[in-house]
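Only one protein chain is missing from this complex, and each of the others stays in its spot.
We just call them A and B in the order they show up, numbering each chain from 1.
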Amino acid sequence: MTSQEMFSLLQNQIPQVKEIPYPQAPANAPAHEGKPYRDSHLYISCPVEIWKNCAKFLKEDDRLSFDFLTFMTAIDYLKVPAGETPRMDVVYHLFSFKYRHKCVIKIPVVRENSELPSCANLWKAADWQEREVYDMFGIKFEGHPNLKRILMWDGFPGWPLRKDYVHIPDRYDD
Amino acid sequence: MTTEIIRLPGQDLSSEEMILNLGPQHPSTHGVLRVVLRMDGEVITGSEPDIGYLHRGTEKLSENRTYPQMLVISDRWDYLSAMSNNLVWCLAVEKLMQLEVPQRGQTLRIIMVELNRIASHLVFFGTYGIDIGAYTPFLYAFREREKILDLFEEVSGARLTYNYIRIGGVMADLPQDWVGKCRSFLEWIKPRFVEYDILLTENPIFKDRTVGVGILTKEKALSYGVTGPNLRGSGVSFDMRKDEPYSGYDKFQFEVPVGKNGDCWDRYWVRIQEMKESVKIIEQALDHLPEGECNAKVPRLIRPPKGEAYAHLEAPRGMLGIYLISDGTEKPYRVHVRPPSFINLAILQEILVGMKVADVIAILGSIDIVLGEVDR
Partner (left out) sequence: MILPVFTQSQKRSVGVLVAMGAIGSTIALLIGELNQRIFQVWGFVSEFASKISIPSFMLSFVSMVLQCSVLIGFISVSVMFMVWWERKISAHMQSRLGPMYTGGWHGWAQTIADAIKLLLKEDIIPAAANPWVHRLAPVLAFVPCFLCYAALPFGEGLISADLDIGILYIFALSGLSVLGIVMAGWGSGNKYSLLGGLRAAAQSVSYEIPRVLSVVPIIMFVGSLKLTQIAQAQTGFWHVGGIPVLPRWFIFYPVIGQLAFIIFLIASVAETNRTPFDIAEAESELVAGFHTEYSGMKFSFFFLAEYAYVFLSSGMTTTLFLGGGSGPLFPSWVWFLLKSFAVVFLFLWFRWTFPRLRVDRLMEFTWKFLIPWSFFNILAAGFMGLM
């Protein structure tokens, strides 16, 4: 299915999703910056509240059938251009084995105390990757079977991959 | 052999669940990995891998390194197949910069990556033999690997962290008689595969310990995001080199071995066959090595345009991917590594249940993880 078909199918079911258009260079950008690049498959922005339904639909619909979660991660946008609020984007990259098509879903959340419904029961691959996002960014996933820190030691203060993370010296520092 | 755990109704015999710690230091955990096993007698009822002992924060480091500097860090994710790590980083950056690598550079990259695949699978073969109790194949595998490392040392100067594949091509063209040495190595290793088949693959004791053990079904594998030889061992034919070819792989003819049952023997067998296929690819590449430039013109200060790119390739352990977000400066804004070993390791929680303690090592070895990639 092409990106257009996928998006129209998804939007019929869940009207709140928005497609993220291919980035254009701003009008007064200097020439040496070049053309912005993004992969050519479908990028969708989905609000937090309807993510659960959206994920379920993406996995279980016959024509979309995204049964493989390639990866999920999060991006911290602390410094944003004027007019926007700082946010964190949680990114899910989905792949369908049946139809061999991909799509990327970005879910903007607030930076403090954000919560997102967990997809660990839909794609088991999300289990550890959500723990990693929690460990590195502090985004909680409700409904996750075992939300503990995975890479850092239990009780580590702070969320390392945030842009405003400052390392607090602990007993492992010399 | 799985055992069903049947809870008898009525009076429950309270038997304590024993907790066994397969500690971070153990001859068979292939690195610093801790697995906490809950056992009921000899049968395992639950397992919890505890990782993070080798976490070096490379994703955070990347935000303060230029794109060429990240190549050095990328070597150290899956240190047994550093060429693949370099290549995936270069693919991601070249996608962002919309750069085209000349034919010679692409073919050289393929040769190095496939040689590295053989080296990495040889380590798997040797260490898996030790896990099962056969001490000798390890030394044969490392003898072969020494020859590959000698080839790599001539071409890049290093034996483990090569930093050879650079953005826009490779570090330098091949030295003078490297092609001849590579060909003689390939001639030397082909009869060795026959030896390995006799020594381990068809050995009844080895088969007894690995056939039917640790079965990973297709559905579970897809749900857990497993890729690489683990997925192919379960019967799904998915290889990035064939399905989404990169760096000129579509010009080469090779087969993708697919297992039948998804047990440890199938995963082992897929890797042995992959080594043979890699030999074929390298031979074809050496035969059709194009002349010309091997590097594209790359500016001195690499500043990709704004945007994001996801590049992936078939590393020896699975689908290694880089999700790269650039904000127009010379340092990346966000780098996320999609590590195959990390995602493959998650299945350990499920396939160990119902197995006996003696099978844990066999199953853990067959997933073939490298802790550098699990923890990054």
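Just so it is clear, contacts are C-beta pairs under 8 Å (C-beta built on N, C-alpha and C of every residue); 3 or more make two chains touch, one makes a residue touch a chain.
None of these values were measured; they are calculated from a predicted model.
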Quiz item: In the intact complex, which of the presented chains make contact with the chain not displayed?
Solution: B
Quiz item: Of the residues B:Leu33, B:Leu54, B:Ile148 or B:Leu200, which one touches the chain left out of the display?
Solution: B:Leu200
Quiz item: Among B:Val72, B:Leu160 or B:Ala358, which residue is in contact with the omitted chain in the full complex?
Solution: B:Ala358
Quiz item: Please identify, in ascending order, the residues of chain B that touch the omitted chain?
Solution: 20, 22, 27-28, 129-136, 138-140, 143, 199-200, 203, 205-206, 208-209, 356-361
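Basically, only the chains that are shown with their structure count from here on.
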Quiz prompt | Where chain A and chain B are represented by their mean Cα positions, the distance between them in whole Å | solution = 26
Practice problem: Provide the residue numbers of chain B that touch chain A in the complex, in ascending order. | Solution: 51-52, 55, 57, 59-60, 95-98, 220, 222-225, 236, 238, 243, 303-310, 312, 319, 321, 323, 325, 328, 333-334, 336, 338, 342-343, 345-346, 375-376
Self-check item: Parts of chain A lying in touch with chain B, wherever the complex brings them together
Solution: 23, 25, 32-39, 67-71, 73, 75-76, 91, 93, 97, 100, 104, 123-125, 127-129, 136, 149-153, 160-161, 165
